[in-house]
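Coming up: chain A.
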Amino acid sequence: MPPSTADRRDVLVRALLAGPGAAVATLLAVMGLSAALPPGPAGIDPITIPLVALPFIWAALFFHACLDPAPRRAALASLALCAVCAALVALRHGGAPAAAVP
Partner candidate 1 sequence: MTPLVLAAASAAALAALGVADPKRRRAAGLAPARPRHRSAALGALACCGLGIAASAGPAGAVTWAAAVAAGGWALAQGLALVPAPSWRSIATAGRFRSRPVPVALPVVALICALLAVEGRRGAPPDDAAADRVAALALLDRLERGAPARRAAAPCLAALASARDGGGLRDLLSDRAAAVVLPADGGAGTDLQRCILSAGGEGAATARGGDTATTTIDADTASRVHALIAGTLEDADALAALAPSGGTGAGLVCRRLAAAAGPDVAGFVAALRRDRAYPKAGDLLEGLPALEALIDARRARSPCPA
Partner candidate 2 sequence: MIRLPAREHRRLVAIHGWTGVGLGLLLYVVVATGTVAVLAREIGAWSSGTLATRAPLSRALDAAVGRAIVDAPPGLRDTVDLSAAADDRLAVSLRGPAGPDARGIDLDVAPDGAVLRRRDGPAADIEDADPPGALAAFLVDLHVRLYVPAPWGYAVTGVAGLALLAAALSGFAIHRHLLKDIFTLRRGARPGLTARDRHNMAGAWALPFAVVLAVTGSVFSWSASAGFPALAWMSYGGDREALFAALAGPPPPADPTPAPRADLDAVMADAAARAGAAPTYVRLARPGRADARITVYAAPPAGALTGHTLVYDGASGTLLEDRRAFGRVASVGGTLYGLMAPLHFGDFAGPASKVAWAALGLCSCVATLGGIRLWLARRDDRASALLDRCTAIVGLGLPFATAGAAAGFFAGLPGGGGPGWTEAGFLAAAAAATVAGIALPRRRVGPALSAATGIGLALLPALRWAAGEPGWGAALAAGRLAVPSGDVAVLAIAAAFLWTAAPAAMRDRRPFRPGRAVP
């Protein structure tokens, strides 16, 4: 049975989501996590924890994009994550001056 147009669109959406989509969302998530985390006793948690979390965030986004039965839902989840993280980043940049981070 040849793949239908809808199937092909699904594959394309998934490929975009799992490839460039996951990459962009991971970068945003890392930055958002950095903005949201408290500095911790050494003042380095906002740098180190997001970097260590990076492969895990990417893997979660990648496999979710590939496996969620509804690609649209995966896209919405990614978009929501991006929006929250972008808001966190914007708050950080709009609020305190950059050098205030220890």
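Just a few scattered comments:
One rule holds in what follows: a residue touches a chain if its C-beta (ideal position, glycine included) is under 8 Å from a C-beta of that chain, and two chains touch if they have at least 3 such contacts; residues count from 1.
The candidates came about this way: all candidates are chains of the complex that A comes from, given by their letters.
Keep in mind that what you see is a predicted model, and the values were worked out from it rather than measured.
Any copy counted, the candidate of 1 or 2 that touches chain A in this complex is 2. Across the interface of their complex, candidate 2 is touched by residues 27, 30-31, 34-35, 37, 40-52, 54-56, 58-59, 62-63, 66-67, 69, 89, 92-93, 98-99, 101-102 of chain A.
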